[in-house]
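Let me begin by presenting the structure, written as structure tokens, before commenting on it.
The other protein chains are all here in position, but one chain of the complex has been omitted.
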Amino acid sequence: MMRLSTDEMARRVAQDIPDGAYVNLGIGMPTSVANYVSDDKQVIYHSENGILGVGPAPAPDKIDPDLINAGKQYVTLLKGGSYFDNAESFAMMRGGHLDIAVLGAFQVSATGDLANWATNNDKFPPAVGGAMDLAVGAKQLFVLMRHTTKTDEAKILEQCEYPLTGAGVVKRIYTDLAVIDVTGEGLRVRELYGDNTLAEVQALTAAPLLPPL
Amino acid sequence: MMRLSTDEMARRVAQDIPDGAYVNLGIGMPTSVANYVSDDKQVIYHSENGILGVGPAPAPDKIDPDLINAGKQYVTLLKGGSYFDNAESFAMMRGGHLDIAVLGAFQVSATGDLANWATNNDKFPPAVGGAMDLAVGAKQLFVLMRHTTKTDEAKILEQCEYPLTGAGVVKRIYTDLAVIDVTGEGLRVRELYGDNTLAEVQALTAAPLLPPL
Amino acid sequence: MINKICESLRAAVADIEDGSVVMIGGFGNSGIPMQLIEALRLHGARELTIISNNAGTAEDGIASLLRDRLVRKMVCSFPRSSGSIWFERLYEEGEIELELVPQGTLGERIRAAGAGLGGVYTPTGYGTRLADGKETKVINGKGYVLETAMPADVALIKADRADAWGNLVYNTAGRNFNPIMATAARITIAEVKTIVRVGDLDPECVVTPGIFVDRVVAQEVQKHDAA
Partner (left out) sequence: MINKICESLRAAVADIEDGSVVMIGGFGNSGIPMQLIEALRLHGARELTIISNNAGTAEDGIASLLRDRLVRKMVCSFPRSSGSIWFERLYEEGEIELELVPQGTLGERIRAAGAGLGGVYTPTGYGTRLADGKETKVINGKGYVLETAMPADVALIKADRADAWGNLVYNTAGRNFNPIMATAARITIAEVKTIVRVGDLDPECVVTPGIFVDRVVAQEVQKHDAA
């Protein structure tokens, strides 16, 4: 089977980000999507801590210790960007002003439930951050994740086993094997990478997949 | 009986505004209180339309058409003042950040209910503005009004006859005859002007008055 | 490239439909998008619901929409002002519906819509007739009224300067309802005095980030401005 690398997955999501979009990229793999958005598109990145127009990492001598993104990395501000407080930042998220949010996930259900903030492991203290607000608020929520766990267990399930971040919120899933839309009829494969077949991807998915239209 | 003029009433309220206070003055008579606050006190005036640090009227050639107070009069901004939107302005009011609000009133009840936004006359369309927010929000709500109507009817009553602006919100009433506190025991006269007697003022008041302590 | 600048006032309002819910910024005569209102009047959409603090005075602004009988309902805190003759006339004739909302509640309902909240519990109006028929709740011993989010189809707002990304700054007390209305409508259209280059507005001083703004249109110079 063809399995995309992390970079290839990010590149694939980047293709679907339209010119002029307001986008929030989650911590981790989703953050790297920005690296692959082509230069002819102008995309405005939002960071939950209060930035619109997030730019690339600064040169080492240009670091502003306060100017970080949600992943606590140093960033810069593009011309045309702005700063605001938490209430306004989350108003943007919850109020449906962001066109696209890209988040990682532990599990996604057949009806678009998202589980990405807690496992059932109670040893560690829980942490949720802004994930639940992004999940309910963005106009379109894309999930970017490996199709299965490291031990080859399915992450796309009839029902999530882990605690939900939001119910019925995911619009599209980008994995290393395929692109899958969450539709009213169920999960519909939108794209299979390389020679991957529906049967092969279905075998690694614990919810029924509909063939591409 | 001694009846204070409008200016004298405003002057009397001004004496009770402490140095450093954040104050909102209602439209009409209350606005003139600012004219009588002595120069050795620094008082910061709030205007509901989004100003903190309202200054005096501008010279005619210095008018900024956007810079008006709640009564739609042209004003200026003091050094140290600031501008903000409606949501933040009313957060200041409702959130208990103003030390004193001074409002006019049609009627005040023995328990501090305030009626100042509507009469029982349905001919005119109603209008409420920011009165209800000020009534519930200011740390101390002072009412400044004539003791009786033009036709000598009492305005201080057991119960308001007009629709309420807020229930149990008035802290003190400044009239042209006396200063009256709304207390847990009832209305207590704090000050009688000139030679006015409790009996004289009581005769013009439709709720029992307690003598000064 | 992101360019929200609209070439004319007329084009900016061309898709406003009959029956729309339209927010209009301003307080008294401060911060009112007068030229967008005039464009809307000439556009002629009817049966409008207007959400605005006041209802216009003389023949100006919202009063001109009332005069032309384009408005079905007003949502206001203070519709009656000295000179609000058209509102008073239509109200007396029973030709206009009024939803009276305390000013701070109006602001919170607008903000709630922009911030994706379903509603807020406010102490304002508790125990008064403006809470009649509304859900109430006592929280920590204090009474509150449930006020639900109030979204709009269109917001017409007034700012001082804008850039092509839709970032806005205002002039003095001209902010009033404009920044919150910008967040609460499906389409937000800003009338501004000046359009500046992207990057010319200080990012620390932007009041309305461009994400909330769909169209920016510069005021046209009026003949009487030259007088």
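Each chain carries a letter (A, B and C) given by its place in the written order, and its residues are counted from 1.
Everything that follows uses one rule, which is that contacts are C-beta pairs under 8 Å (C-beta built on N, C-alpha and C of every residue); 3 or more make two chains touch, one makes a residue touch a chain.
Bear in mind the structure is a predicted one, so any value in this text is a computation, not a measurement.
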With the full complex in mind, choose from A:39, A:66, A:152 or A:185 the residue touching the hidden chain. A:66
Touch criterion as defined above, residue of A:132, A:156 or A:201 at the omitted chain: A:132
Chain C residues that touch the omitted chain in the full complex: 108, 112, 115-123, 137, 139-140, 142, 144, 148-149, 169-170, 172, 202-205
Since one chain isn't shown, list which residues of chain A touch it in the complete complex. 47-51, 64-68, 72, 77, 83-87, 89-90, 93-94, 123-133, 136-137, 163-167
List the chain B residues touching the unshown chain? 19-20, 22, 42, 44, 46, 52-53, 77, 79-84, 87-88, 90-98, 136-137
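What we mean here is this: only the chains that are shown with their structure count from here on.
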How many angstrom between the C-alpha centroids of chain C and chain B? 29
Distance between chain centroids, defined by C-alpha means - chain A, chain B (Å): 54
Mind checking the centre-to-centre distance between chain A and chain C? Centres are C-alpha means, answer in whole Å. 35
Could you list the positions in chain A whose residues touch two or more of the other chains? none
In chain C, the residues touching two or more other chains are 111
